[in-house]
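Note that this complex is displayed minus one protein chain, with the remaining chains in position.
Coming up: chain A.
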Amino acid sequence: MATASETTLVTTRNESGTKWWTRFLDPSEGTLAALLLLPTALLLTLIIVYPVCRLIWTSFQNLSLTSGLPASFAGLENYSLMLDDPVFWETTWNTVLITLITVPGALLVGLALALMANLPFNVKWPVRLSLLIPWALPLSFAGLIFAWFFHSEYGVVNDVLRRIGFEGVIWFNSANWAFAAICLTIIWKTSSFMALIILAGLQTIPRSLYEAADVDGAGRLRQFFEITLPLLKPAIVVALIFRTITALQTFDIPFTMTRGGPGTSTATLAMYIHQNTVDFLDLGYGSALAVVMFVLSMGVTAVYLRMIRARG
């Protein structure tokens, strides 16, 4: 490597008539690497680094479009406002709660679905298709569909409940029921994504392991806990990372189902950010909230990554 770069340098010096850029035509390995990375680096700077820096900068400003005043530096004012904002704490807590309920929920349902889809059916496509449909449906559509399902007067859920002898529930009139309805919808919507990733993992487990276990006399349950689950771990961790990040950013389903109601009892942090920036046009405060969510997501990702590394 050293020789190669020396030669290049020597040739450049000797041929005094050539231009500086000719060395790019015969680059060293280091220059080549830099050249090849440059487009990606530029693109990432433009679409990730710049917006994130801008967001952080805006979070230190007083910038409200409705005030008609120009932006001014506010220091940590937005952050100190946040600390005694009850709605910030409520929406953050709701977001954490949704994550804690729907991620394990979707994992369990998704695992069961994947195991079922992995059974040796003669015709595989109806099973696969029914796995794909919830995943392919836009989130807001799922929210609107389930909002009708759970409607207190016209919804199918209450209709079924009444037919089997229960009294219907006014789902969106109570914080707990509304929250339950949202969590059920999110689990329905996201478990198929979990199932797809786990199904891919299941298919990489060699048959021979199960055959050997059969020979050794291990039962079905034992096989599941000793072979299937340990070998699925990488797939599960990947699915969990993706699911947790999107759960922290939950917006569409509660927005379309309840708009955060009753009161603010089902509003999430992402909805509160949207409300402050889009409805109130308070970009400073909205940015500060977004920075908090960004830090939260980064923290969770870091924990997962450490988990993967620790387990090799």
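The rule is simple: a contact is a pair of C-beta atoms (placed from the backbone, for glycine too) under 8 Å apart; a residue touches a chain by one contact, two chains touch by 3 or more; residues count from 1.
Just so we're on the same page, contacts and distances are computed from a predicted model.
The listed options are "Phenylalanine--tRNA ligase beta subunit", "ABC transporter substrate-binding protein", "ATP synthase subunit alpha" or "MoaD/ThiS family protein", and the UniProt record of the chain not shown names that protein "ABC transporter substrate-binding protein". Only one of A:Pro39, A:Pro86, A:Pro126 or A:Gly217 touches the chain withheld from this view, namely A:Pro86.
Note that of A:Gly105, A:Gly143 or A:Gly260, the residue touching the chain absent from this view is A:Gly260. Screening A:Thr40, A:Thr66, A:Asn122 or A:Ser208 against the full complex identifies A:Thr66 as the residue touching the chain left out. Hidden from this view is one chain, which touches chain A at 64-68, 81, 85-87, 152-153, 170, 172-175, 259-265, 275, 278-282.
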